[in-house]
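These notes are about the structure you will find just below.
As you look at this complex, bear in mind that one protein chain is not there, while each of the others sits in place.
Residue numbering begins at 1 within each chain, and the chains themselves are lettered A and B in the order written.
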Amino acid sequence: MKRFFMLLCVLLMVTPCVSGCSDFVEPNQLAFVIGTAVDQVQDGSIEVSLQVVIPSQLQKGNSTNSESFIVISAKGRDVFEASQNIQRKIPRRLMTSHRILIAIGESYFQKNELNLLFDKLARDPSNTLRDVVILIKGGRAKDFLRLKHPMEYVTSLAASKEMNINGLQDFTSRQLVIDSLSQGTRPLVPVFKVEHKTVSSQKKSEGIPVFAGFAVLNKKLKPVGFLNDTECAGASWLAGKGMFQGITMPWKNGKGMLSFRLSRLDRSIRSVRGQDPKQVVLAIKAQAYLLENTASLDMTDMNTVIDVQKYMNAYIRKDLQATVNKVQKSGSDVFGIGEYLHRKHPIWWKRQRDEWDANFKTVQVTVKSDIQLRSVGVIGGELK
Amino acid sequence: MKVSGYQMFWLINISSMIMVSYLPIQLAAREARQDCWISMLLGSLVMLAVTWIMLRICMQHKDKTLVVFIKDLLGTVLGKLVVFVYFLLWFMQMAMIAKGMAEFQSLVMLHNTPMLFVLVCMLFLVAYAVYRGGITAVSRCAEVIGPFFVSVLFAQLFLNPQGMDMKRVLPVYYDSGWYLILKGTFYSMNYLVDPSIILMLFFFAENKRTAARGIMWGTAVAMAWGVITTLVLLFVTGPRMAAEMIVPVYSLTKFVSILNFIQNIDAFFIPLWLLGAFIKLGVGLFILSYGLSQWTGIKNWKLIACLTTVVWLAYLLYSGHEIRLTNTLRSLFLVGGLYPFAYIVLPLLFWLIGSIRQHRKSSGSPS
């Protein structure tokens, strides 16, 4: 019996050697995809571009003069087919699980619904769903990937770092999938555009990607509106997602400006008393620190401080209310009010959920703010 | 071959957690959406009650295995027939876990390696363990693996704090209603644990009292883990996504990301899950072969273990081609017929007959 077991053991060991089937892939047989771009082409099919790093170019000192990445594109009827077509063009196996970013070109999302894309994302186990999804405005996503960034070795990395550093962590594709599956929330997707500015003294820059606001998507993940630079900070605050760091406002009399840093931003949704689900209050909370004061206010005076706090609250409230109104007009509930009402009034919600995009427009949303001025900085009055 | 109470705890705990991590969450989520944790909770309570009943039966027949005492209760012919139902059940469960394991591996990790090889290696290890030391080997392995397995499985639930949103389970009840919640319970509870293995295992317990305590605790911890996992899954992904996921526990580990560096702990999760599955299969193979040896009267259960492994492998290979055989998990015959019959009706019957016998004996003896 013992001998039989030994024999079995040996056989077991030998089988794979003989069959030669193995999932063994050397790292230098892999192409690491860092970014993916999806564009629409004329004949109705889609074009997928993959940004692939070239490891040998990343070795010490090499990255300065030669490209450290390549962008390869191919057309296909869906993402998988296009990827297969790309695979045929390059000598290494595509490895998409380290992807940082998915960029979707304007031409694509003007014509198609994004939820077609995300089936592939959620189904394939090799996707981590940790990558960021962005829209590229005013151009093809492919060109975005082709850009060379002055600081980072690929634009995808630059864009994701840019979002991270500006407090926009919560825009991964997982979040997008969750938002799009839930009935009472519509996703916000960050929008980037390419800005042509000279940032380097030596050579002419081809342009750098710049964060340019949010796209508001509807239930089918089709963009229905855009929020610009200034509105988007408030929108992401109201949606309970990203955090924006600072705000600058003119002082009452129009002379001089006040700048605050905001921290510990918080948001909550409340129904107005009276149990009418159609009246909702978005309450925001934050702590403000005065950083810059060119309005020649004496901040050692208690009354001035209270005055400033009141004014700041009113200013922000007005600002955000405008954003809310704009979003509401588009009919896409990016704030998750529907989700709130779903939890608060589940039975009422059952009647509403199918036409929530239309019903959302009729909800009366009020913004309330409670921002505390925590500190006026290390000097009291103006330095004279 | 004796198993201590502590070992019993780990044996039952690991096998139950393997079961919980494999199927029921997904089955419950599909029916009851964000209320699937209630389904899981109800299912867990039912299963705990069933485990308790099984233990009562075992306590009535302390020094006999299922095969032996069932003969006393129901007579030889009927007893043998009923035991065969349990044999079938265990065999199906072993096949299900082994198949699920191999399929999962080929889906997630090994796309080109033939499934046969993965399977043969695993079955060889299981058979080897049973052959070398029977339940002793399996239970000793269990108590080594157990602490790691359980602590990692519990810890990974809390490694995703920034992704969690407690509000995602709300509103409770209104969206699904009792019908769907109970339907979720109905489907999922049969795959939560396999309480019937106790009927065989308890015979090997060294100290019946501590073993009984170990079994109850083992089941309870696994059940608690199941409910918490369901909740965390809902917190992290929301009900819609949870319902769509095939292997939710695995997907949950994929979402973990701490400091953008500690991510992909699935790399540790998968080997650990394999270790757990090994215990589950080892227990299954042992009780099946030991039971068969008592059933047939062939003394050499080690030989039967080897033969069973061969049959098991053959069945797995055959069922791999027959796609219909793999999709029987939700079939009404199993869920509505076999499982309740084996888990609830039969044990209650055994308990009743056993109690009546005992009662009669105790009242009859003084006269």
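Just so we're on the same page, contacts are C-beta pairs under 8 Å (C-beta built on N, C-alpha and C of every residue); 3 or more make two chains touch, one makes a residue touch a chain.
The rule is short, and it goes like this: contacts and distances are computed from a predicted model.
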I notice the complex is incomplete. Of the names "Cytochrome b", "Spore germination protein", "Molybdate ABC transporter substrate-binding protein" or "histidine kinase", which is the UniProt protein name for the chain that's not shown? "Spore germination protein"
Which displayed chains the unshown chain touches: A, B
Given B:62, B:132, B:209 or B:359, the residue that touches the chain left out of view is B:132
Contact with the hidden chain (one of A:53, A:262 or A:337): A:53
Looking at the whole complex, which of A:28, A:253 or A:303 touches the chain that is not displayed? A:28
So which of B:267, B:298 or B:311 would be touching the chain we can't see? B:267
Residue list for chain A contacting the dropped chain reads 13, 16-17, 22-28, 30, 32, 34, 53, 55-56, 58-59, 95, 97-98, 100, 126, 128
Which chain B residues would touch the chain omitted from the figure, given the whole complex? 4, 6-7, 105, 109-110, 113, 117-118, 121-122, 125, 128-129, 132-133, 136-137, 140-141, 143-145, 260-261, 263-264, 266-267, 270-272, 274-275, 278
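Operating definition for what follows: only the chains that are shown with their structure count from here on.
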Considering the complex alone, what residue numbers of chain A touch chain B? 5, 8-9, 12, 15-16, 19, 21-23, 122, 125, 128-130, 174, 177-178, 181-182, 339, 342-344, 346-347, 350
Going by the contact rule at the top, pick out the chain B residues touching chain A in the complex. 107-114, 117, 120-121, 124, 128, 131, 163, 167, 170-171, 174-175, 237-238, 240-241, 244, 254-255, 257, 263-264
